[in-house]
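Here the complex is missing a single protein chain, while all its other protein chains stay put.
Chain lettering (A and B) follows the sequence in which the chains are written, and residue indices restart at 1 in each chain.
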Amino acid sequence: MTAEVRTSEPVLSVRDLAVDLMVDGRWTAIVKDVSFDLFPNETLGLVGESGSGKTVTSMAIMGLLGRSSVRTRGQVRLEQTDLLSMSERELTAVRGRDIAMVFQDSTRSLNPAFTVGDQVAEVVRRHMSLHRSEAWERAIELLELVGIPQARRRAKDYPHQFSGGMCQRVMLASAMACEPKVLIADEPTTALDVTVQAQVLDLMRELQERVGIAILLITHDLAVVAEMCQRVAVMYAGELVEQAAAEPLFVRPRHPYTAGLLASIPSPTAEAAAFGFIPGVVPRPGQEVRGCLFHDRCADFVAGRCDEVHPALEPPEGDHRARCLRSDELDLRGIDAPRVA
Amino acid sequence: MDRAVPSPEPVLVGRDLHKSYVRRRNILGSVVERTHALRGVSLDVRRGETHGIVGESGSGKSTLARLLLRLESPDEGTVHSEGQDLAQLDRRHLRRWRRRAQMVFQDPFASLDPMMVIGDSVGEAITVHERVDREERDRRVLDLLERVGMRSHHMHRFPAEFSGGQLQRVAIARALATDPDVIVCDEPVAALDVSIRAQVLNLLRELQDERGIAIVFITHDLSLVRVVADRISVMYSGRVVETGRPAEIFGSARHPYTRTLLSAIPVPDPRVRKDRLPAAAGAAGATEASRGCSFAPRCPHVMEVCREEVPPLVGSDVRSVACHLEGETPVEQPARPPTPGAA
Partner (left out) sequence: MVALVGRRLLAMVPTLLIVSLVVFFLLDLTPGDPARILAGETATPEQVLDTRARLGLDRPLLDRYGDYVGGVFTGDLGDSFFSNRPVLDEIGRAFPITASLALAALGLAVLVAVPAGLLAALRPGGPLDRLVSAVSAFALAVPPFVIGVLFVVFFAVENSLLPAVGYVPFADDPGEWARHLVLPAIALAVAPAAELARQTRGALADALSRDYVRAAQAKGLPRRIVVLKHAAKNAAIPVVTVLGLQIGRVIGGAVVVEQVFALPGFGTLAIQAVKNSDYPMIQGIVLVSGLTVILVNLAVDLSYAYFNPKVRT
């Protein structure tokens, strides 16, 4: 999958984002130093497992974390405006119009007490000055766009009358209502059956082609990343540990955690029935770790270096960056390497 | 890869199982609509073997698990455990039988009582089924915990203090406590991080090799079942549509649903551009006892007979297919364009 031709200006630019949450009376760093750019008509995959901070990152970008017990630092620029410096009132004008988000469990993200049509139309009414009936018409158009059959009739139905895949389509309809520049999709297909997942991913690609939106796709599923993303950023324990275009990341990873994740995928050409795992557990938020946050689980750990120095993302500018002191020395296995039990 | 050939004698045999649930009643209370979760499923599990059951939501796989473990009774059909019909067992003997068949659930945070220390959770079955004193029970619990890779001091901690992967291993220890012949695992790693799934699965494999336990492995994740199972049954809308060994299912799938499923799996390689088999996706749950093959509305190769008769499952117990196309040359292109998706 070749990278699409991209304009040089990112539509979303995150710099040095850090988020602290108040946990048990203490400020705890959940996201530390995340930076990335998102370009129009492109999908960036944000990959991580539990404890990686990927969801908090996306919520921080949208400003959905609330104001109490949250401290956010850094810059989140949507074209020219810094979202982090905006007031809640200003943000409500931007959300849903310039930047939209869909969540993991779509059946729970729709209000059970209102019709599906109403929930799509309200976005339209909020951001464009349309009458009720015009907004309703637009809502039906949007539902048709995302492939809901008999949209006019179904718009009057309630969420509990839709399946998981259909609910996710409805969410995409309300997200796309104002043709935003950025779509954040937090695990959009994790709760769906694999055949439904395939259709929803196809739909997202179609919508991207039509409107040219940039998509930040948050997931733990590397296969979905391979299918959808031109570029990938991997998070671990609140930090970005690797960032690259999709192919180099999968074939020649430069961080041991990425290599470990790739080795955890059951091989599609399995003769060997083995696949790997990463021993140990992610550091808890607030846990003090000396040196690299991954060192206690790393197969390529070197005492005296990895547990002393906290690595920065190297090279500072570049297409393929990794937060590892040894990334230049190591020859890490990607998906082409033969599997060993 | 072939592992040690499992013993041919089935530990658990389900025959022609049917199960439906009431969906709606009318004013007078009579049933107006039923959900048919299982519509004639037969399955067997052998000692030392892992039988993978693959299906999406509405396929009936979780219902099947409950019937196999006799957590519910089938509307029709039988479940035999080593020749003994479970329906014939009285309460006392059924209770005793429960030691032989155990379950591991999807979410360890939900399946382990958050108010019980894990030592008690693991040892509860021992206490209930056997008359052993506290010391003996604790000793056995310790053994089990160590076998699954936990430490002795974990015994007195609560589930909230552990990670998902650790807890699932505790759940496995709990399942082992009564020395069962068969363990039914319902999506045992779906709720776990990808980087630790292999740890739990390797553990299951080792225990199987050591003790000859039969494992029923229920999942929606085809990539996973391929490396885990010795035999696979693919379920759709309450019926088994295809069975076979992993290499057969993945290399030469015969049922159109299986092929649809396989083509939907994303490939973890950005260089590969997947061509998908078109098929109108729809919810697989059946509300009426519809005639004919339940996949007919979505099948690209559908024929007249498919809407009239349910295709029988034809073949041996290691390789079978339920499709009217069997006997005809498999067609690669879709026979007609798919109707718009209704996912």
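Going forward, a contact is a pair of C-beta atoms (placed from the backbone, for glycine too) under 8 Å apart; a residue touches a chain by one contact, two chains touch by 3 or more.
Computed from a predicted structure; not experimentally measured.
Screening A:T43, A:S174, A:Q243 or A:S267 against the full complex identifies A:S174 as the residue touching the chain left out. For the chain missing from the display, the contacting residue among A:K32, A:R97 or A:H320 is A:R97, taking the whole complex into account. Touching the chain that is not shown, out of A:R26, A:H131 or A:H160: A:H160 (per the contact rule at the top). Annotation: of A:K32, A:R73, A:R126 or A:R205, A:R126 touches the absent chain (contact as defined above).
For subunit A, the residues in touch with the chain missing from this view are 62, 64, 68, 88-89, 91-97, 100-101, 103, 105, 108-114, 122-123, 126-127, 158, 160, 171, 174.
Throughout what follows, only the chains that are shown with their structure count from here on.
On subunit B, the positions that touch subunit A within their shared complex are 1, 3, 56-57, 163-166, 193-199, 202, 220-224, 226-228, 260-261, 263-274, 276, 279, 281, 283, 340-343.
The touching residues of subunit A, counted against subunit B in their complex, run 1, 49-50, 147, 149, 163-166, 169, 193-202, 220-227, 229, 246-247, 250, 260-262, 264-268, 270-279, 281-282, 335.
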